[in-house]
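With one protein chain withheld, the remaining protein chains of the complex are depicted in position.
Now for chain A:
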Amino acid sequence: MPALHAFANPARFLKLARPLTPVVTWLGVALIALGCWAGLTQTPPDYLQGETVRILYIHVPAAWLGMGGWSGIALSSIAYLVWRHPLADVAARAIAVPGAAFALICLVTGAIWGRPTWGTYWQWDGRLTSMLLLFFVYLGYIALARADRERGGDGRIPALFGIAGTVLLPIIRYSVVWWNTLHQGPSIGLTGSSIDPSLIWPLPIMLAGFTLLFAGIVLMRMRAILAQAKAEARMRRRAAQ
């Protein structure tokens, strides 16, 4: 993996990440603003749900990124365990906080949508419960990674936890297909979507915007973690003198 190892050096990564952060973040914010405008004013209401349907433009990207974030943690964890790539450990820890935040956004918007549509904020159905579990697993990962760092661990235990947490991803994905749940089945699959084209078109804009914003937050957090590690190393050197 020569290409990956070029970034093993944090200095080289930082040189790229520093100018990239504002570009990615602001582009994401702009796309989200555009998507919100389109989703709130340019699309028709749903024939059953009425205006409530518009919450899907936030709910769906948040759900995808909540799950995508954990895939990122799992891939980074594998990269860290296999290649001992120090940046992979930093990336996994940087993804955890925005990942948890997006999972929470998904849960909250889902509850707000559920009240008028289903007649309830919350039910312990397979999809809702497994997504809530993912949120708790994120919190557990954040606490574990922090505790590991404070005790001077090398990050291997959080990385194993990152791989183990992957168990939830297929459960969340297939819960609505294999179990009978209150949550409806998937609207969007590889072969197409059961959402009318006139309703769905702001969704890719929002998804791109959410993804870029997510990437921007991850870059910011990776830079912050690297800066903190640098400051700690300097303090240690000074204390040793």
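To be clear about the criterion, a residue touches a chain if its C-beta (ideal position, glycine included) is under 8 Å from a C-beta of that chain, and two chains touch if they have at least 3 such contacts; residues count from 1.
Everything that follows uses one rule, which is that contacts and distances are computed from a predicted model.
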Record-based protein name (UniProt) of the chain missing from this complex, from "Response regulator transcription factor", "Alpha-ketoacid dehydrogenase subunit beta", "Cytochrome c-type biogenesis protein CcmE" or "Branched-chain amino acid ABC transporter permease": "Cytochrome c-type biogenesis protein CcmE"
Touch with the omitted chain, as defined above, among A:I32, A:V53, A:I73 or A:A100: A:V53
Chain not shown, touching residues in chain A: 43-49, 53, 56, 74, 78, 81-83, 116-120, 123-126, 163-164, 166-171, 174-175, 178-182, 184-187, 194-196, 198-200
